[in-house]
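The complex is shown incomplete by one protein chain, all other protein chains being positioned as in the whole.
The letters A, B and C name the chains in turn, as written, and every chain counts its residues from 1.
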Amino acid sequence: MQLKYKIMVDPLIIRQDFPIFRHHPNLAYLDNAATMQKPETVIQGVANFYRKENANIHRGVYQLAIEATEKYERVRHRAASLIGAPSTKNIVYTSGTTAGINLVVQSFLEKRLSKDDEVLITAMEHHANLIPWQMVCKKTGAQLVVIPMNERGELDMDAFKERLSGRTKMVAAVHISNTLGSINPVEDIVDLAHKRGVPVLIDGAQSVAHYPIDVKEMDCDFFVFSGHKVFGPTGVGILYGKEEHLSSMAPVFFGGDMIREVSFEDTIFAEHPQKFEAGTTNIAGIIGLGYAMMFLQQYNKKQIVKYLDELGGYARQELKSVKSLKIVGKAKRKSPIISFHFKNIHPHDVATFLGAENIAIRAGHHCTQPLMDIFDIPGTSRASFTFYNTFEEVDRMVKVLKEMKKFLS
Amino acid sequence: MQLKYKIMVDPLIIRQDFPIFRHHPNLAYLDNAATMQKPETVIQGVANFYRKENANIHRGVYQLAIEATEKYERVRHRAASLIGAPSTKNIVYTSGTTAGINLVVQSFLEKRLSKDDEVLITAMEHHANLIPWQMVCKKTGAQLVVIPMNERGELDMDAFKERLSGRTKMVAAVHISNTLGSINPVEDIVDLAHKRGVPVLIDGAQSVAHYPIDVKEMDCDFFVFSGHKVFGPTGVGILYGKEEHLSSMAPVFFGGDMIREVSFEDTIFAEHPQKFEAGTTNIAGIIGLGYAMMFLQQYNKKQIVKYLDELGGYARQELKSVKSLKIVGKAKRKSPIISFHFKNIHPHDVATFLGAENIAIRAGHHCTQPLMDIFDIPGTSRASFTFYNTFEEVDRMVKVLKEMKKFLS
Amino acid sequence: MNDKLKQLYKDVILKHNNDPFHYDKKENATHVLEAYNPLCGDKFKVFIEVENDAIQSIHFHGYGCAISKASTSVMVQALENQSIEDAKELCKNFLFALHHESEGHPSREDFEAFAAAREFPGRLKCASLSWDEMSRFLEG
Partner (left out) sequence: MNDKLKQLYKDVILKHNNDPFHYDKKENATHVLEAYNPLCGDKFKVFIEVENDAIQSIHFHGYGCAISKASTSVMVQALENQSIEDAKELCKNFLFALHHESEGHPSREDFEAFAAAREFPGRLKCASLSWDEMSRFLEG
């Protein structure tokens, strides 16, 4: 097919930054919602840190340690600027989205939650934004309340309004569903919750790489994402929190580098964000994340979104031509994450047929098992795109699906 | 000076594996207790994973994901073999020593601890193996009991025996003090504690890189260490636990990849070790740790220890020739970690003088503030060696210290 | 289409997937096994009537991919009317055929069909899922 428009986000040029495609020239990597491939600058950034700049941070007096500390702390600025946080004091380094959410649950929510209180989540949460809340509810006797969605995978905002009440102590919602691709109206969610004085955590794991984020405008209380889903290394992530919250939260992990004074009897902690960063953190990973955010900031997010809307739209349209394939998740506002299933072909078989042709998609429940139960399917095949993906890759996928369908019928 | 013996652990050859010394040919890196430099195989291992093999693990059907999963899981075998664990089921991936200890505190100890119970630690614990126990004691009303040491920095084993009692619910001890270099008699500690039925956690952050470890022989209940202190990447670590403990422990962080079944109402967790590894872990870091352990396993630990004993002995002897320098920590069994101080020169000034000559040491309390209080000093200068360090680097350090002393007098 | 794929999804597997043997729930069976792979969600129940140290009847029901479903179907077909001892032997044979190149090792055609899964390491677990569970049950 022919590109119908002129873009500056040119996947064929962008791909050249990603060594994986040099080593696997035939690879159609359509599993970006699981983890993204890494540009050379990130890989080099991590490797060069170890090769030329490696030292532990914060306490060193010698040159390497000072430079490592500065570089490490500069990433906080970049993270703040990427998501529109007012200050580096809002930026807590974590090991990923999951860790960020667990920290908020344990350190922020647990002590405010009692029996008969409620925590609201959506029906399309990833296990990372479901189980921690479920467990703290079990522990405290609170109720986990699920905001339903319609059959297109759009959140039922009327139901949300109804379920918000004086008992609600927290709202946690995914920005973009990693299974359905639905983009949730997080601004409205925050607005409504705040009218009731309820704090909101937004799970931005799937949104930061592609969509403009401004946490100040969104006004959420917490925002979390993972490095490895924004072209960065594994084992790092960012928790944004409002300062009024972070300053009042007690740390839940303890160790070096988060203290002000320690005796055998007692400990006085450092200020936020340091008090949440016990022990030696993933220094090289954070520095790599800095390079990943730098990579991202080269591009105009509007252009990225435009390209991905076209690419996702094309993929959805082409998939419709595959007999008996059903797309799961048809929200009006959606990202290029596409789940589909066949009545009589298991997602794993689908993934095997695609995998045999070097097309990488994911099959299963995508860590959203309850969502699968709602749709009454055991899993889906999921193709998820980013801006190094091409229309041609869509064509390849669709071709194999058609062949498979024929072969298995 | 001349080497007096023939070694196969030849630092001049080993250094060639470490690119940092190519980029900083004049660097005397004597801050190995803080973090170690990385061999090229580790750096390449991480970079090549991102370049050629990157995929998320456990759920993928396509080739990259399968290979990544296998490589990732093979590191568990290597970790088990490195420390003598009976099975990969004993090996939990963590983000570091600090995370491992916090996990044991929250998941193993907290529910067994009540008012008037006691937790025993030593006077020379790193904050990572002190504050978590202190905090759980505060929370539960239990007592934190500190095993004292003599002025040489040797644990008072008689006091330990006395303080072990029916009330003791846990013993946590550092294997090698990161400040004093003392090697604690962990076998005896475990023996004595077990006679009372008390479980023991050993903090192996400073021991795994140099000393032979056999957790089965040592019979400790838990053993923790960090990747970055065994020539590996930052942001990874290993928690070893006995299976009887791991299987009975409830996870404390929740998310993807650690579940068996999830509904909005409840969650059934996977088995250990997976149930402790919520979310996307530091995949590349763990693979890098595999290469680091591979690097380590090339060498005979006996030869490493022999070399380091000579090197450390030489350093201690030469430091004595610096006027008014006092070595802190003179245990009989000790590793090449040497703390020293001058009555009238602050450790930071010492580190600055050394740093100006490209000699990297650490100055401060080394995350052992209460230990500093015991010795009634605000901090020390610490030189810590590994087997890429040389006798010549000791000479350089001592020369600068003498010049400094003269200049400042 | 890829030849190895065709090899894997050839007659035996497709036939059993489309038309599984004894595909039925028998909740009152003397033994009910659950073969479950949490990573992919495949879950089969296997209903066994054991009498006089033999498997008198065996059925299965559940959900899984073509490979796991066919492999369970082949298992049910193979084990019906077998003594416990023979059933153990058959399990061993199947799992051996699955994991090893069978040079000269005589094996059954319906077992060998799954050997093609060796080319798809991500799918080996699908082929062995129910057999592993059955082995555990038989070996007690």
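One rule holds for everything that comes next: contacts are C-beta pairs under 8 Å (C-beta built on N, C-alpha and C of every residue); 3 or more make two chains touch, one makes a residue touch a chain.
Note that this is a predicted model, so its numbers are computed, not measured.
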Query - Contact set of the excluded chain (shown chains only) - result: A, B
Report summary line: Of the candidates A:Asp191, A:Glu261 or A:Glu392, the residue in contact with the absent chain is A:Glu261
Query raised in the report: Of A:Lys38, A:Arg59 or A:Lys242, which residue touches the hidden chain?
Result: A:Arg59
Report summary line: Out of B:Lys38, B:His365 or B:Arg396, only one touches the absent chain, namely B:His365
Requested in this report: Quickly run down the residues of chain B that touch the omitted chain.
Outcome: 345-349, 352-353, 355-357, 363-365, 369, 372, 378-379, 403-404, 407-408
Report summary line: Omitted-chain footprint on chain A covers residues 58-63, 65-66, 70, 259-261, 270
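Methods note: only the chains that are shown with their structure count from here on.
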Report task. Averaging each chain's C-alpha atoms to get its centre, pick out the one most distant from chain A. Result -> C
Query - Chain closest to the assembly centre - both centres taken as Cα means - result: A
Report task. Could you please state the distance in Å, as a whole number, between where the Cα atoms of chain B are centred and where those of chain C are centred? Result -> 47
**Report entry** Junction residues of chain A - those touching two or more other chains
**Finding:** 348, 352, 355, 363-364, 369
Requested in this report: Please list all residues of chain C that touch 2 or more other chains.
Outcome: 39-40, 122-123
